[in-house]
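The complex appears here minus one protein chain, its other protein chains still in place.
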Amino acid sequence: MTTFLGMPATAPRGVGHLRGDQPFPRAAHDALGNSQLRRNLRHATTTIRGKSGRVIAELPDWQRLRDAGSAIKADVMSRLPDLLVQLESRVTEAGGVVHWAADANEANRIVTDLVRQTGSERVIKVKSMATQEIGLNEALEDGGITPVETDLAELIVQLGDDKPSHILVPAIHRNRSEIREIFLRAMPGVDPFLSDDPPALAAAARRYLRETFLSTSVAVSGANFAIAETGTLGVVESEGNGRMCLTLPDTLITVMGIEKVLPTWRDLEVFLQLLPRASTGERMNPYTTMWTGVTPGDGPQNFHLVLLDNGRSAVLADTVGRQALHCIRCSACLNVCPVYERTGGHAYGSVYPGPIGAVLSPQLTGIEDNASLPYASSLCGACFDACPVKIDIPSMLVHLRNKAPHSPAERAAMAAAAYTMSRPRLYASAQRAVKMARIAGRRGRGLPPPLSGWTAGRDLPEFPKQTFRDWWAQR
Amino acid sequence: MRIAFFATCLADTLFPEAAKATVRLLERLGHEVVFPFEQTCCGQMHINTGYQREALPLVKRYAQTFDRYEVIVVPSGSCAGSIRHQHTMVASSYGDAGLAARSESVAARTYELSELLIDVLKVEDVGAYYPHRVTYHPTCHSLRMIRVGDKPLRLLRQVRGLDLVELPAAEQCCGFGGTFALKNAETSTAMLADKMTNIVSTGADVCTAGDTSCLMHIGGGLSRLRTGVRTVHLAEILASTESS
């Protein structure tokens, strides 16, 4: 892949977690057959949809907040260079150090070097999509540094040697008894009589991580937002592991996608209402930490902010696709998606699963590398209605399908169909010929691929004796 | 009123009963129905599969065929959705500004059947009689693309003899999704399985909807499993009378 200096570039291959090993339909095949997974996903997504619906209904101005959120994000994208430069100035003035990472490799190198400079061989991590995207944990391990995930779900994934399957709840594919088994197997010092009661599981994580929090001098986080006007960063969380990481260590390194910047402090009044209700279905998440540079005597005394491109500029260059950068990572679109509910997140290959992943991942990597993802949707539109910043995901899917590489056979079939359908006489005779397709077998059984996909689970309709247009002509 | 009828390629070819019912219904209500023979397909399958350039002649054909009519009806939420939300985009990307303007204008005059009846013809009770237990599946594009809301249900509630039963998780997609049903056939079938479970749980004899495409998918599954539940387009129910 050639990159022209200064031209928008996609995320490089060979690093990070934006590309799966197999196309979506093949990956979905295994998930669909896993009854435990199907049950866990159905239970979790049904729960969250109910919770979220109830707290959203409490706000009389939810739709107006969505309108504002959507407009603020569009405004951010339109003047992103200025906002980033402003953010950089404010963070620097407040005692932070700002780094710019063109891609995953550079971000990993910057973070690894910063950790090395502290002399620490271990970092504590707050759950962050950006650091998962770039494969930071692997890079740190290669550099002899142990990353410890401190979010409960990330810990479950890390201890289970598993992969995250949801943006908000990476272990959504696991139920309580599976989590118990993982803890019993992989958590040092765990109570052998641990029950699968969720409070007991949470307490086990508390005990396990306490000492690590107190004895680790470097933390790595992501950020939910950064305010250009003030240089303020924020992390929205639940468990308090975020507060631990953002408060206790001497050094804090925050890796943030460039699209996360917001213009003004006041803009937070919109996103702090949208995010928790759309995300965990709470009026407010238990903890949100906001910090501006370094506060003498309180919290980390060394603060580094790494601004990450890694394909975002390429997304921004697509006038339709750039809406994907409006995403605030709430995962509401996953929770309402009928495809996600049945396949789970692993089928998408990328760390960004579900509807938003299906539009974001192919744009970050270039569509050739994730060509099946824009098709991993029935275009039902539930995601668009659920999105707190009104990202029109269905339209973007259609847009990306139009850019996706097509097989020669499909292209020929589509061209032939279009040719026929744009000529009414030819079309009418083709309609009559369809009836002849009955020779393919009664009710279509035994059709060749891809039509066999249809008949594997469904009958074809009885072919009518007469088309409508023939009936009309005889009337 | 003079109403131009866009039958859709699917109803024209495979489900002529739905198209005939639309004509019978509108004529019974005292309107004149016109069927322009130059019509073929709205191009939705091409657009949604990633073939916008190939869809251009179909978009152009739709605009040319129907530009001369004041009111156009289509018995499909998803074709109406494509015409109203996608045609102008394809016309401006691959055609020219003139076609885009024309597409936009025709789209604004194109109504899905329940919209035509309630918003334009201002009728809820169409005088239908249909003595069956029926459940209604609100198809995704009717619901979320063109936002027909409860219009089909309001029409069904006025049908004499009809026992309307609510479909659990009605707003969940049935899994059709056009070529999604082929490209992701297994996921599509998994979605269909849940939809069928919900349909069967209602005890209905008939599942109805405003789209022959989703009904073909749901009906194909119900038939394969020999559930005994059949799928019937909304127009066919509304066209039924005691004498039919």
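When the chains are written out, they are named A and B in that same order, and each has its own residue count from 1.
Criterion: a contact is a pair of C-beta atoms (placed from the backbone, for glycine too) under 8 Å apart; a residue touches a chain by one contact, two chains touch by 3 or more.
We take it that contacts and distances are computed from a predicted model.
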Expected UniProt protein name for the omitted chain (select from "Cytochrome c oxidase assembly protein CtaG", "L-lactate dehydrogenase complex protein LldG", "ATP-binding cassette domain-containing protein" or "ABC transporter permease") would be "L-lactate dehydrogenase complex protein LldG"
Shown chains in contact with the undisplayed one are A
Only one of A:Glu133, A:Asp151, A:Glu341 or A:Asp369 touches the unshown chain, namely A:Asp151
Of A:Arg116, A:Lys163, A:Arg206 or A:Arg411, the residue that touches the missing chain is A:Arg206
Touch assignment to the omitted chain, from A:Ser120, A:Asn137, A:Thr292 or A:Thr455, lands on A:Thr292
Per the touch rule stated above, subunit A touches the missing chain via residues 5-9, 40, 43-45, 47-48, 51, 60-61, 64-65, 67-68, 71-72, 74-75, 77-78, 80-81, 84-85, 94, 99-102, 106, 110, 150-153, 156, 168-169, 171-172, 175-176, 179, 198-199, 201-203, 205-206, 209-210, 213-214, 227, 230, 232, 238-241, 243-244, 247-248, 258, 265-266, 268-270, 272-273, 276, 280, 282-292, 295, 297-299, 307, 309, 313-314, 316-317, 319, 322
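The criterion applied here is as follows: only the chains that are shown with their structure count from here on.
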Chain-centre distance (mean CA atoms) for subunit A and subunit B, in whole Å, is 33
Listed in rising order, subunit B residues that touch subunit A in their complex are 7, 9, 11-17, 19-20, 23, 35, 37-41, 43, 45-52, 54-55, 57-58, 61, 85-86, 140-141, 143-145, 171-173, 175-192, 216-217, 219-221, 223-224
In the complex, subunit A touches subunit B at residues 24-25, 28-29, 32, 338-339, 342-343, 374-382, 384-385, 394-395, 398, 400-404, 406, 410-411, 414-415, 417-418, 421-424, 427, 431, 434, 450-451, 453-454, 456-461, 463-464, 466-469, 471-473
